[in-house]
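Removed: one protein chain of the complex. Kept in place: all other protein chains.
Take a look at chain A:
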């Protein structure tokens, strides 16, 4: 069936005020404030329940958990059965559950009969059938025959409360789990109970969909089939599914998930249960974005460019290995090879690239940062992140007095962190401070305060955030665009006693740092510049020496390729529109004499590559990610796909064809070797020393661009599910009212943001944002700011009021603008 192992919440009994009570004639001691339903679980008695959820506040809505309490601890009992999910224990309490009390048993049967009065008997239709708590508990605690002969209450069904979430009100038993989740955990109270009595129902507000990035969790916690998803609707039954625990690959949070597949096809993903990481919640991106690996552009065979025709022709694996090895070895012997790996690799695959670059290609020109980057960032990673092990954890966030977010929007970029910050604020009063241009909805939902700044001025603004011992500072990867931000943060942290953590966007980023996919870093946090560290690693790898020259960053590798200084490129999972200069990157790939691309799906790089090697998507290989905490998150392959090898295997094949032995062929062996190589315990790389910069100066016609990628956007990892994609939020360009006035823009009007590369038109929104700044999503609704404008966070763009339709032709002259039309949107 679909049961997977989960971590039961720890029951640490020591150092707490224990209360002793008797449940079903068994004495049990539990911490003060424990609910009777949990105390009963401790002695192995499962009281039936629907509304009760350990991570939601008790509500006592369904009444299924009635127990008899002959003695409440004060010598007097309750005259009637009590709901055990809202009843805290008290010393000397005597509780009799359905196991020992016929009263409780009869009460539970009675409640079950009430719950089933209006519940339709459409279990064969229902997606929940087979894994339904109501179905199961009606069997265990209900009567076999119905006495209800009247007509059941019916509603039209299903009701789409968002394009992904469907509501079937007939089936709802009003346990309020979904509404409580949305209000308490996600902070998106877009669904609520409406009407009263028999007509009570879950409803959305008029014309407002259930627009939450966490809406999928309500499907999972619904104890009946009232909430279902459009993507999984009628697709499968639990007994069809093979469930595999896995790790979400869309952000650096390392959320535990469960992947269910049927006949070699993933049909749904659910949240796993990991109290230390994501508890039981995942974002909709982690839940629904899994169809990308079976799109039509999936690469299934190795391709080698035919020297005569110039076309990519299918080839056998050995032939492709040989072609790649020959080209790379030839370039390595003369001009050198640059390795650009992107941030989506598992740690093991990243390690294979790092070792291949150093031992076979003889270069440190390797960088995982397929995005705007800086030398300061690489130094910061070498100094403070690589090999530092488990640093700040989710639990630390929960217990912190203050959390400062710099260059990080938690809901969009690290959804699990957002949920934990909200929990920290609600339960612990943690103060959240964001250093940003404006307060986002997420910041409001974590009760946060804003230290207002213009992109580029974060270093200065960090001083106003009030760091102190017990403060945690989360640094986002956007700070690579801010001169001196990492230097200032390190200095401020060591001065104040605050702790730092780096939160990248992609799942493989931290693992790539640990595996040494940086020009200045070897595996295990060994600095390239440190001869001792190099010698240590050379000994571990059994090679004579390792290249000692610090390598080039991604931008420099591409620039060198464009200038002809680098003869070959080895590119893995890089989307050019993520890079600081997409056009220059494509030119560099064109200019490079030889390009090997390891990819899951066809891309702009594979089109231009000389050898294309199809690799396994995350679900098709074993491996591990290292999340932002530094926690290793291993996972097994979900579905074996014969045509797709893991990057590790492909690189081992290339190395062998070049006459080298990489030392491993499988991710398991690579992980073992990486563990054996271990973490560098010598001197750490020096701190970055960069003088903090200032926000760029702007003309009256210009503004500073503030941007990041939204959780649900046009990323290629999210392709293939239209219901999911339809839940993306519409694009908007946020301006302050003063800025809008200065440009003569009204709310809702389209404005054109322009650079010398191109222009995008986005509807303007007026917000409480710093003057002289515009915020717009980086890659939403077909508008890739880097791809079209070449503009990243902190860039300067000009703002124009959208021209009237009769002048639109003038806009389409070079540089080519991308103005969305209605057709684009459809």
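Everything that follows uses one rule, which is that contacts are C-beta pairs under 8 Å (C-beta built on N, C-alpha and C of every residue); 3 or more make two chains touch, one makes a residue touch a chain; residues count from 1.
We take it that contacts and distances are computed from a predicted model.
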Chain not present in the shown complex, as UniProt names it (candidates "Aldehyde dehydrogenase (NAD+)", "Aspartyl/glutamyl-tRNA(Asn/Gln) amidotransferase subunit B", "ABC transporter permease" or "NADH-quinone oxidoreductase subunit I"): "NADH-quinone oxidoreductase subunit I"
Residue among A:201, A:236 or A:449 that touches the chain left out of view: A:236
Sole residue of A:124, A:469 or A:659 that reaches the chain not shown, by the stated touch rule: A:124
Touch with the omitted chain, as defined above, among A:133, A:158 or A:336: A:158
Touch list for chain A against the chain that is not drawn: 124-125, 129-130, 157-158, 233-237, 239-240
